[in-house]
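Just one protein chain is left out here, and the rest sit where they should.
All chains are identified by letter, namely A, B and C, in their written order; residue positions are counted from 1 within each chain.
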Amino acid sequence: MSTAATDYTREFPVVEGRPKAAELDATIAAPLDQFPSRVWWIAISITLSFLSIGAFCIGMTLYEGLGLWGVNQPVSWGFDIVNFVFWIGIGHAGTLISAILFLLRQRWRTGIARFAEAMTIFAVMCAGLFPLLHTGRQWLPMYLTPYPNQHGLWVNFTSPLVWDVFAVSTYFIVSAVFWYVGLIPDLATLRDRTTSKIKKTIYSVFSLGWRHSNRHWQHYERAYLILAGFATPLVLSVHTIVSFDFAVSVIPGWHTTVFPPYFVAGAVFSGFAMVQNVLIFVRQAFNLKHIITLDHLEKMNKVMIVTGSMVGYAYAMELFIAWYGGNQFERFVFLNRALGPYAWAYWTMVSCNVIFPQLFWFKKIRRSIPAMFAIGILVNIGMWFERFVIVVTSLSRDFLPSSWGHYTPTLYDAGILLGSFGLFFTLILIFVRVLPVVSISEVKGVIEGGQPSHR
Amino acid sequence: MIAPLYDTRQKEAVLLSWIQGKDSYKETIYHEYLMAHWEKTLFPSFNTRTEFKTFWYSALHDGVITLDERGNGDYRFKGEALASVVPASFQGYVVGLTQSYYIGDGAFANNGWLQELPHPISKVVWDNYASLSTKTAKDLGVDMNDRIEITLPQGKQIVPVFIQPGQADGYISIELGYGRTNAGPIGSDVGVDVNVLLPKSSLTGSRILGGATVAKVAGTYVLSTTQEHHSLDDTFVKDLHLKREVVREGTLLQYEKDPNFLHHEKRELFSIHTEVEYKGVKWAMAIDLNKCIGCNACVAGCNVENNVPVVGKEQVAKGREMQWIRIDRYYSGTADAPVASHQPMLCQHCDQAPCENVCPVVATNHSPDGLNQMVYNRCVGTKYCSNNCPYKVRRFNFFNWRDHVAEGYYEQEPVNLMHNPEVTVRSRGVMEKCTFCVQRIMEVRERAVEQGIPLKGSDVKTACQDACPATAIVFGDMNDPDSEVAAYRKHNLGYHVLEETNARPNVTYLAKLRNIHSENLT
Amino acid sequence: MKEKQQFSLTALFDTPDEIIRAAHETRSAGYTRYDVHTPYPVHGMDKAMGLRQSRLGIFVLIFGLFGAVSSVLFMTWVTLVDYPLVIGGKPFWSWPAFVPVAFEITVLMASVLLVVTMIVLYFKFPNISHPLHDTPYMKRISSDKFGISIQVDDPKFNEREVREFLYKIGGKEITPVYFDLEDLDHGQTMFDPKFLGVLALTAILVSGATYAVFNQLMFMEPFSWMSTQAKQKAQRPSDLFKDGIGMRPPVEGTVARGFLPYLFKGKPDEAGKNLVNPLFATKEVIERGKATYLTYCSPCHGNFARGDSRLRGQFPNPPTLHSDKVRNWPDGSIYHVITEGQNVMPAYASQISRDDRWAIIHYLRVLQRAHNAKESDLK
Partner (left out) sequence: MSIPVSAEGWRKELPASVTRLGWILLIAGVAIAALGYIVDARRMAFDNVIGYLFLASVAAGSVFLVALEYIGGAVWSVPTRRVNEFLGGLVLLLPLIALPMFFHLHDVYHWTHEEVVAADKLLAGKSPYLDVNFFVLRFVLIFIIWSLFHFLFTRNSTKQDTTKDPKLTTINIRLAAVFMPVFAISLTLTAVDWAMSLEPHWSSTIFGVYYFSGTVLAALSAATYIIIKLHESGYLPKLQRDSFYSLGALMFAFINFWAYIAFSQFLLIWYADLPEETVWFMSRWKNGWEYVSILLIVVHFAIPYFALLTQDSKMDLKRLKLMAIWILFAHLLDLYWLVMPTYSESVSFSWTEFAFPILLVGLVMVVLSFKMRRNNLVPVGDPKLTRGLSFRL
């Protein structure tokens, strides 16, 4: 279909070929039934070793103190918050695909929604790790929640960190619920397929007695729609609140009103890059090329140009208003980003986020697996550096020249970052073995002939 | 003044007991000897009608006695005497050896608080170094943190380089008192010993030594400073402290002509929400930049009063020094003739403190008398407050410093006895900062309550204020119209640092007036 | 052999079009107790079955409003009523800052309670067993077939008629589904010893773990609560000093600022001769003297210094202070007695500050004068 002039008169099949519903069951459930391949064992041993490096660094941090990291005065936030924002951003793609595209009736989402949602949950788990770790006394996280205590003290509801606690935990819970609700029919299908008694028990319990009854589907679809309706503002609110962490402050380079939409766009941008990168492997490894098609990947690349351009717009707007606003601190911060000691980070960010994604204007690159993979990686690097630039450059040179400092990350910082990737990919590797990576019931509904021809 | 610890004897007492013979030792031996000596020699010359005991106690109480000593009455400057101190000319580089500002000749080398006081100008801690002018450094081909070997007839030593704007060309100054090998857990092996450069004959004579040869040697040695160094000719960062009105200065002439010259561009400050009203006592501080000499006595005083931990050289290099008050030094002008400005910077106890808003656990909030207070036990250490502080005066315990420095030296007996019992000893993971010496405020308040009299702001003296030799720091109740601090706040030269952040600081600075007109320095 | 009872008659269909038509037919034929099973939601099925729109929306509205209102009320109560604190100079009730939390709670309440409602109300959780489970019929549905199941309890149910009807509308593999009566009755009692045992074990484990974590583990290194302090705390003993006293008295022979030692120790005469009251007898000083007198002196000497307090008789009687002796004493002598004590009277130097002692003397002079008022005073 990529050869001739595009045919606009008919909708593209979401699933390539004409697979039968039963074949879909077999394909999607295949990884669950087989003994893991050697590649899988190699992969998980790599990710587990990353995870254990991270665990070691975390253990040392708990034992010795935050001094092991590179944070200092004035740069009190470093890799910790950079990673937090990065991972939260990664998570956003999942909710966007599963909720917003659902509301927009984009049928192509069905192939990738389940996987993206799982990534959301795992990314939020990785993200949640960092705010817990970055506090000086990691054994007191409950102080950040309003629970009745003998001090009679509550939390500070005007602090963005408290908003974060609410936002991230709500996001995690709602994403998990959304994900689980989506899984119920598939679990029932697995329950009816499996021959193993143990598996059957587990699936039976978690499928909540689902029997594909239309009297249930009716409520189920309604609930799913409403959940999607809630997940959409929720996902916007989460990164908005994360952006508030910076934007409510008075620090030049942090305090700017465009942060909320800009952060959301950036989050979706990096999230799509990550989903695209991982899906390239998943469709290859599990023979899902007809379900997660090249069209899916191309559409994701298109979303990346859009969100990347939004991010570029925000960069431009920040620069313009920094000049236009005439505030000398703002002007200094932006000049300092571009020319100061962290200029390398700034230009990495600009080139990876704004310049390289422009290559996706070319259809060839949009549909070339190696090219899109490379750009996806670059985008993730760029978005990570965006958070680095925001957090570190603004803090390292703020108001008083006397208190300026330089931030140099330590091996512990790097180790924990590595560990978070280890955790993320370990969870993904486990996920692909124990649950269907593609929503069986949803894909069945969009294959050709899946819906009645007359209504 | 402390009583003997463990089984120790005062050295004077030891000497006396040797003189007076066996079994003559008792703890008060020296005390009695001293009193007897004063009664015999000094007391009669005073010719007072009181008895000796009264004289003795009042001398102890005041700390000084005024002796009737008159010089020869000739106070003219004797230029010719210089010749005996400074030789007419020098060959090669000149090395000037000076006593350390803080650890003296090395006697106080084992005092971490002093080792960690930043040098008033260079802001270097925990080290001595060869201070060179920019041109000399260029001539020698060295840069900051390079090492040079200084050779004099009597010895040679390798010293790290520090480029000091304003230093005379060809002159290398180095502090003495460092490089001790056996000074205790803190003071051993700090810096380099430059005593080796002193000629034996000069131990009491001139310490300005000519004829040195200097050569760059391989390797670097990183000096720790509490303030970053910015090139004076980089237009990007040059004179930022003046552009940002952090330090405000004027000339005497300007002030005489127009006393209100600072405030012509009046900035209107208002809040989008209703502001909190403070009735009753409200604490405030004023710092007169004209009086401040940048000596760091306030820093030392604060350290002692508030149990400020010592963090060590490496941690200072990482930017983790813990001092609650710091003296910021800014240069303006050129590298050859820089103008330095000092500014004590401490928590400004802002009325609309940006740090408070963002603390998720309300560990920092405002007291009814206007203090920005820090609740250590509630603090979980998100460090958000520090990020959002425009003045960056908050300090975070990245480690348990007392345990971390010199193998727990500061936690051991009897060193821990020196900590102020009225002030919490902070552990790792909590944020801390200047409290305006709240323990002293509470003490005065208790006394006022006990006596049933109203609390008077001027009765409270903060530790930095106490320590300041120039009385540059004034503290008190700004709501008391007669108080000194209220007068300072209304002063024509008074200003607040970073007013535009609308934080409403309670520390007022008085702009520095330079008398450059008469010296024609511009 | 378990007793089996028929649940329904089921039929399978191949395509979505067929099942839509079949559902429509079933409804038209007047069956009410039937269900359609499809492996995924088939568009238009609700209409074909004549189902009303799901009511979940109303629940969500209620849950959401509950979340919004309760969170705003809670934050209001916290910041206005329970613990008002000045934070960053912002008003106690900073409503714009409440919006994010209120929004999150609204979403959380609405979406989680929505799912709970759906599961409990419509999926009948936790009672999730159903006769259709584990039937070949369900296995086919789970995969790729569509099915209709007409239940036995339908008022129009008649095995033969239904079978024919299903056949007529194109149903294949028409099979009855049975269920065990026993399965239905298999109830569990609350007092099953096994169940109670598990409960007890859980309780012990949970409370033990809670205790161990929160009262033991969390108070060990490296967790720091700053309860041990590397300093000499007030009123605590010290091992360092031989006398074990942590709060050290000033070293003997030293003089603190503002505290000259009392020079007339044991020399009352000299005190009387040399000491002069440094305070003037102003109203404030006398008031202060009165307050201090009533606190420290009156228990023995009586409110009016007549030596007539309640303590009379328990000790050697405290004397009246209106005796000629005391009246004619110079201030310094009285000061000395207060400072050093006399006979059974202890020293008050550590309780009453120096200024207060002098103030007491002024007050005492007033009392003495009042007791021996001259005629001129009456005017």
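Points worth noting:
The rule is short, and it goes like this: a residue touches a chain if its C-beta (ideal position, glycine included) is under 8 Å from a C-beta of that chain, and two chains touch if they have at least 3 such contacts.
These numbers come from a predicted model, not from an experiment.
All shown chains touched by the missing chain in the whole complex, by label: A, B, C. Only one residue in the set A:Phe130, A:Phe157 or A:Phe244 touches the chain that does not appear here, and it is A:Phe244.
Residue-wise, the contact with the chain that is not shown comes from A:Arg10, picked out of A:Arg10, A:Lys197 or A:Lys364. Of A:Leu132, A:Ile202, A:Leu294 or A:Met317, it is A:Met317 that touches the chain left out of the display. As for the chain not pictured, it touches subunit C at residues 43, 57, 96-97, 99.
Think of the hidden chain as still there; on subunit A it touches residues 5-11, 103, 105, 158, 233, 236, 240, 244, 247-250, 255-261, 306, 309, 313-314, 316-318, 321, 324-327, 361, 455.
Residues 267-273, 352, 354, 357, 500-502 of subunit B touch the missing chain (whole complex, contact as defined above).
Definition applied: only the chains that are shown with their structure count from here on.
If each chain is drawn as a node and touching chains are joined, the picture has every node linked to every other.
Measuring from the averaged C-alpha position of subunit B to that of subunit C gives a distance of 44 Å.
Centroid to centroid, with C-alpha atoms defining each point, subunit A and subunit B lie 50 Å apart.
Rounded to whole angstrom units, the spacing between the C-alpha centres of subunit A and subunit C is 35.
Those residues of subunit A in touch with two or more other chains are numbered 64-65, 137, 153-154, 156, 158, 160, 162. Shared contact sites, meaning residues of subunit C that touch two or more other chains, fall at 87-88, 90, 94, 224.
Subunit C contributes residues 15-17, 20, 23, 35-47, 49, 51, 53-54, 56-57, 60, 74-75, 78-79, 82-83, 87-88, 90, 94, 97-98, 100-101, 103-105, 107-108, 110-112, 114-115, 118-119, 122-125, 128-130, 132-133, 138-139, 141-144, 218, 222-224 to its touches with subunit A in the complex.
Taken in their complex, subunit A has these residues touching subunit C: 20-22, 25, 62-65, 137, 139, 146, 152-154, 156-158, 160, 162-163, 166-167, 170, 173-174, 177-178, 181, 185, 188-189, 191-193, 204, 208-223, 226-227, 230-231, 233-234, 237, 241, 244, 441-442, 444-445, 449-455. Put simply, subunit B touches subunit A in their complex at residues 227-228, 230, 236-237, 240-241, 243-244, 246, 315, 318-321, 326, 328-330, 343, 345, 354, 357-362, 378-384, 386-388, 390-400, 404, 428-431, 497-498, 501, 503.
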